[in-house]
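Shown next, in structure tokens, is the structure this report addresses.
Only one protein chain is missing from this complex, and each of the others stays in its spot.
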Amino acid sequence: MRILFLGDVIGRSGRKAVRHHLPSMVERWKLDFVVVNGENSAGGFGITEKIFQELLDAGADCITTGNHAFDQKEALVFAERQERFLRPINYPPQTPGRGANIYTARSGARVLVINVMGQLFMTALDDPIAAVEREIAAMPLGRDCDAIIVDFHAEATSEKQVMAAFLDGRASLVVGTHTHVPTADYRIQPGGTAMMTDIGMCGDYDSIIGMQKDEPLHRAVTKISSGRLGPAMEEATLSGIAVDVDDTTGLAKKVAAVRLGPHLERSVPTFWTDED
Amino acid sequence: MRILFLGDVIGRSGRKAVRHHLPSMVERWKLDFVVVNGENSAGGFGITEKIFQELLDAGADCITTGNHAFDQKEALVFAERQERFLRPINYPPQTPGRGANIYTARSGARVLVINVMGQLFMTALDDPIAAVEREIAAMPLGRDCDAIIVDFHAEATSEKQVMAAFLDGRASLVVGTHTHVPTADYRIQPGGTAMMTDIGMCGDYDSIIGMQKDEPLHRAVTKISSGRLGPAMEEATLSGIAVDVDDTTGLAKKVAAVRLGPHLERSVPTFWTDED
Amino acid sequence: MRILFLGDVIGRSGRKAVRHHLPSMVERWKLDFVVVNGENSAGGFGITEKIFQELLDAGADCITTGNHAFDQKEALVFAERQERFLRPINYPPQTPGRGANIYTARSGARVLVINVMGQLFMTALDDPIAAVEREIAAMPLGRDCDAIIVDFHAEATSEKQVMAAFLDGRASLVVGTHTHVPTADYRIQPGGTAMMTDIGMCGDYDSIIGMQKDEPLHRAVTKISSGRLGPAMEEATLSGIAVDVDDTTGLAKKVAAVRLGPHLERSVPTFWTDED
Partner (left out) sequence: MRILFLGDVIGRSGRKAVRHHLPSMVERWKLDFVVVNGENSAGGFGITEKIFQELLDAGADCITTGNHAFDQKEALVFAERQERFLRPINYPPQTPGRGANIYTARSGARVLVINVMGQLFMTALDDPIAAVEREIAAMPLGRDCDAIIVDFHAEATSEKQVMAAFLDGRASLVVGTHTHVPTADYRIQPGGTAMMTDIGMCGDYDSIIGMQKDEPLHRAVTKISSGRLGPAMEEATLSGIAVDVDDTTGLAKKVAAVRLGPHLERSVPTFWTDED
């Protein structure tokens, strides 16, 4: 099974890049399942239902989020009716929407996606480790589903590496999101679970984590806020990860970073196009 | 001028990899100047004078550190007499040692190295922006030195990107250290300053940020500490950045990630060996 | 019903003051139920079973804790067998011991005590609001118990005031612990629940939150740790709160701060001795 996961889409520029590249990636790489983190897709803060739909139309099968999930208040409403929308599972139980769901991939395989948030250096939700454990125990890989994908939306590299190690052998792919910078450490762990500490953003990298540089620079120099943050508007680079999952075990066979666009070193999976 | 910067060396395994690879890198790439962050080189916590010397012997011209600078108490002593040792410049003024120094590269060029620590999600020192500004204003690139290298030891990707943007056009290279995970975003900014949000570690990547996995996993699951952290002991991967600096302007001409060893996708500069 | 709650007991000095004062307080004020936070009673870090027993012998009916609950590893063992020992309820489910329990007061009344930890500026556990809600919903005041006491071990005044407001009308008493400084804001909220943002410590107040001043001062000046923290050893002051609870409603009728010993302005409940 061929899985693509793209990191936090930042505003208009990020959406444009997704619309432009994703459809051909789906086709060219014969992708079975695509996840996109959409928490910053509406002007950098949250996501609207229209944008959610736009990302699905571009080829996403599931939209994950994070601490910005509900910045746009309409997400509190459409989270309920849109089964392909996920918000972190460790929000309080009464929170609208779902934190995990099972989907049917193009191949017919059953894919469990879990979205969960970290506790370190962030507004804390419930224990992410326990939350993921519950989901995976209830629906183990190879028995109740054919692939498990975890989006761990967290700040600290240590916390994200712990989650990946914790799930090694029991999930197909564990990625970090939230820092908006791709790490260069994608790999298959000893137990067979692919991981990447952070898959970066789909946004304009000539920026401060996707935002225009002026205000963050002003704040850093003066320690005083002088206005709002807005998304950087130049051409976005897609960033994410591509994983080839074993149809029998649900574990990762091959993994590659995906970086497509200006500023970053280009990276695309070669194992799929080579096989063509 | 050819500069190499290697990220935090973690314990025995990291030191071994540096000793093994660095001498031949210096020779093969005809390196003019090498910086190594050594804050975790003594069992994961701090650095001794013996290890400091060992890293110099392997080819380093300057050892930077960070929040672990003084974990080994002898560093409070040798910091004073070892001019190639740096600790973050924004420690209180009476702190032993230096936070910045100027060195003579193999080429004869004058290289200013500044080590500075972030304030976000860390024990805070003085304003890093102001500290670096003071140094660079006193010794501007192209007038008083031929290259400026900044090691910004910080947790948050946003804070590190702000520093890089702040210095764009006035430094040769700004790297982040501390998260122990290399980012995949090395680039030359519009003003000519090379940057990489974090250059990662020289350590065993089958680990939690260089440490053995058991205890961090135990803490994450139980929220209770059950012992000390120790460095992972298997083969380390070197991680860092290589920059070719213009001899006239002191700005970056070419930049590449350096990743050498197991677990991570291999990366070495091709611009130097191509020129051979 | 007459309830006394004493804040974090700090080391030998704190224990001595408890042993010295508590028995006569129990007798003189005809206390029905006494809670003592014991998380720092063993040299400032955690609690041993021997000390736990010593605090019970002095008159405590229940010992609560906090982030230091398991600093002494034997607490992981005796937490299971000692029903009067509580650790924060929002630790992971498999954690040894209890986070809430119901006790019989001297008056025969049923007292539910809940120990819970905050998430702000601390190592985060599960959502404290939801954890307390579950307990109180399962055993509501006036139906399943005659008094409810909550020890919210937390750093931020805002988080503690939110908990008190959240429980107003459904608990007898909500106190904060952890900052080791008593606040001067004990009061009965509009719904009838007594609160005090932090009840302080039973320790030597000529100190830094109960610890000897030298090392914290050294760290503040140098930003470098130079040794371990140890509890201050001079005479301790008891600090806590006294509440008179309505036998019918379980809500608070009268409340007073308790401060007994050097350094702090003396305060004792007058409503009980007046009634003698």
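First chain written, first letter: the chains are A, B and C, and each begins at residue 1.
In the analysis below, a contact is a pair of C-beta atoms (placed from the backbone, for glycine too) under 8 Å apart; a residue touches a chain by one contact, two chains touch by 3 or more.
A quick note: this is a predicted structure, and the numbers were derived from the prediction, not measured.
S.K.: Among C:P92, C:G142 or C:P216, single out the residue that touches the unshown chain.
M.R.: With C:P92, C:G142 or C:P216 as choices, the missing chain is touched by C:P216.
S.K.: Looking at C:E27, C:E83, C:D206 or C:D247, which makes contact with the chain not pictured?
M.R.: Of the listed residues, the one touching the omitted chain is C:D206.
S.K.: Quick one: say which of B:L55, B:L125, B:I148 or B:V243 touches the chain that got left out.
M.R.: Once the missing chain is taken into account, the touching residue is B:L125.
S.K.: For the chain that's not shown, point to the residue among C:V9, C:I129, C:C202 or C:I224 touching it.
M.R.: C:I129
S.K.: What does the interface between chain A and the hidden chain look like in terms of residue numbers?
M.R.: Residues touching the hidden chain, for chain A, are 70, 73, 76, 91-92, 94-95, 123, 125, 221-224, 226.
S.K.: To test your reading of the contact rule: which positions on chain B touch the chain that is missing from view?
M.R.: 92-93, 119-120, 124-127, 129-130
S.K.: Contacts of chain C with the missing chain: which residues?
M.R.: 121, 127, 129, 155-159, 161-163, 165-166, 179-187, 189-190, 197-198, 200, 205-209, 213, 216-217, 220-221, 223, 239, 257, 259, 263-265, 267
Keep this in mind: only the chains that are shown with their structure count from here on.
S.K.: To bring chain A onto chain C by a C-alpha fit, how many degrees must it turn, rounded to the nearest 5?
M.R.: Here the rotation carrying chain A onto chain C measures out at 180 degrees.
S.K.: Looking at chain A with chain B, do both copies bring the same residues to the contact (over half shared) or different ones?
M.R.: Counting shared over all numbers used gives more than one half: same.
S.K.: Roughly how far is chain A from chain B, going centre to centre by Cα mean, in whole Å?
M.R.: Here the centre of chain B sits 29 Å away from the centre of chain A.
S.K.: Enumerate the residues of chain A that touch no fewer than two other chains.
M.R.: Chain A, residues with two or more chain partners: 127.
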